[in-house]
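What you see is the complex with one protein chain gone and the rest in place.
Moving on, here comes chain A:
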Amino acid sequence: AWFKLQRLKAAVHYTVARICERLGEEHRREFSRQAVAAITETAVRQCDIFSKDLEAFARHAKRSTVSTEDVKLLARRSAALSIYIQNKVEELNQGQSLKK
């Protein structure tokens, strides 16, 4: 189980490094390896908090499957983030009605 978490962390690190690399190029300010590693570590810890909140929200609604409604609740703290997530939900819903 520990090994699997390490592999997932490595996958997260890969994408974090690419995001930092792109920003570094765009703004001519590169990220140190330690800074990238610290962002990865924080992102993984944030996932731990996210997932426990999502699970609690789902259970509060008597569900065992986390839905987009739970993610909307997770994004409530920042107005900008909340609006962004809301729009994404609508995009996903539209995509589904097109398939039907």
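Note that a residue touches a chain if its C-beta (ideal position, glycine included) is under 8 Å from a C-beta of that chain, and two chains touch if they have at least 3 such contacts; residues count from 1.
What we mean here is this: contacts and distances are computed from a predicted model.
Chemist: Name the absent chain as its UniProt record does, using one of the following: "Gpi16 subunit GPI transamidase component", "Centromere protein X", "3-methyl-2-oxobutanoate dehydrogenase (2-methylpropanoyl-transferring)" or "Probable electron transfer flavoprotein subunit alpha".
Modeler: Not shown, but named in UniProt as "Centromere protein X".
Chemist: May I ask you to list the residues on chain A that touch the chain which is not drawn?
Modeler: Where chain A meets the chain not shown: residues 4-5, 8, 11-12, 14-16, 18-20, 22-24, 27, 29-32, 34-35, 38-39, 42-44, 46-48, 50-52, 54-55, 58-59, 64-68, 70-71, 74-75, 77-78, 81, 84-85, 88-89, 92.
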